[in-house]
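Note that one protein chain is taken out, while the other chains of the complex remain in position.
Now for chain A:
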Amino acid sequence: MTAFPLRVGGLSWQVRLRGTVLTLAGLLLLGLLMALNMRLGDIDMSLAEVVRATFDPADAGHFVVMELRLPRALTGALVGGALALSGAIIQSIARNPLASPEILGVTTGASVAVVAGVVLSGSAYGGASGLFSAVGIPALALLGGLVGAVTVYALAWRRGLDGYRLVLVGIGVAAVFTNVKYWLLTVGDVNDTGRAMVWISGSLNGRGWEHVVPVALALAVLVPLTLLGTRSLAALRFGDDTVTALGVRMNLSRALMIFAAVLLAAVATASAGPIAFVALAAPQIALRLARCPQPPLLSSAVIGAVLTAGADLIARTAFSPLELPVGIVTAVLGAPYLIHLIWRARK
């Protein structure tokens, strides 16, 4: 790993060449995908038309770009970034490359809450539409995600938090939540369960600015805070005794980082549903491309955004006019690439 020091007076930083290049290249690719997401759709527009439509409220394409495509594309990129960052943190803390927010009960908790909300409110009350769809579902998802995380955390706590125990308890709780979800889907009305199914696949369909803002705010606050915790996170990957010996306040650091990961995943899931695989694959892709010992936080987030933005482009346009939930595409795209990386690393 090539890293060189950057020193100014008493201040010093470590610049990792590959990680920096990876982050910049990822941002470039993200910009490209965003531009494509603006251009392509039911009506294909040229880049010049997109620019004109963006800045001219009287333009025919203004509504399409500013109210449909841009918020949707932004939601996708931000949600992907948040999920990947959450995954990178959890994988470091659990010391397990296969850990993801699902392990912390966030996504499964959110799914149960939303399915319950959609199914139990029922078509009799007008179903999941209007205000309920715009505010109620994200709120339920956020609440369910946090309740799920607290459940796992409380059950896994025993005079401290052990990564292995956390993963096992997480798998158990996820299984319970998943089955409650299936039970709700079986007892629910067919139309309601159909709507719920789209949500639990992870979809960016019809996402507006109200979905962009919460994720953007969460990222604006949590990205700098988690970056400050990068060094503690690197230490937390060691055995418990070594962590303490290095002067890290282990339980506090761990709790804070898990809290940040839970918030990121919960807010992302509230906006777009449980998009599969991004939180799992993006940190591992970033780690292998950057060739560093732990998932790099910033590069992971950028890769997650690229993965989700690219997946949504495919989900929207590949089978037009049929549109797939983005979560299905991320799973189809992410899984083989992850398998390829692991296979190559084994050789």
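Following the convention adopted for this analysis, a contact is a pair of C-beta atoms (placed from the backbone, for glycine too) under 8 Å apart; a residue touches a chain by one contact, two chains touch by 3 or more; residues count from 1.
Criterion: contacts and distances are computed from a predicted model.
UniProt lists the omitted chain of the complex under the protein name "ABC transporter ATP-binding protein" (options: "3-methyl-2-oxobutanoate dehydrogenase (2-methylpropanoyl-transferring)", "ABC transporter ATP-binding protein", "Heme lyase CcmF/NrfE family subunit" or "Copper resistance system multicopper oxidase").
Residue A:Pro293 is the one among A:Gly31, A:Pro293 or A:Pro336 that touches the chain missing from this view. Remark: the omitted chain is touched by one listed residue; of A:His62, A:Arg165 or A:Arg237 this is A:Arg237.
Contact with the omitted chain, checked across A:Val248, A:Ala301 or A:Leu333, is made by A:Val248.
Across A:Gly10, A:Pro57 or A:Pro321, the residue that sits in touch with the chain not pictured is A:Gly10.
Listed for chain A, the residues touching the missing chain in the whole complex are 1, 3, 5, 7, 10-14, 95, 159, 227-228, 230-231, 234-235, 237-242, 244-249, 293-294.
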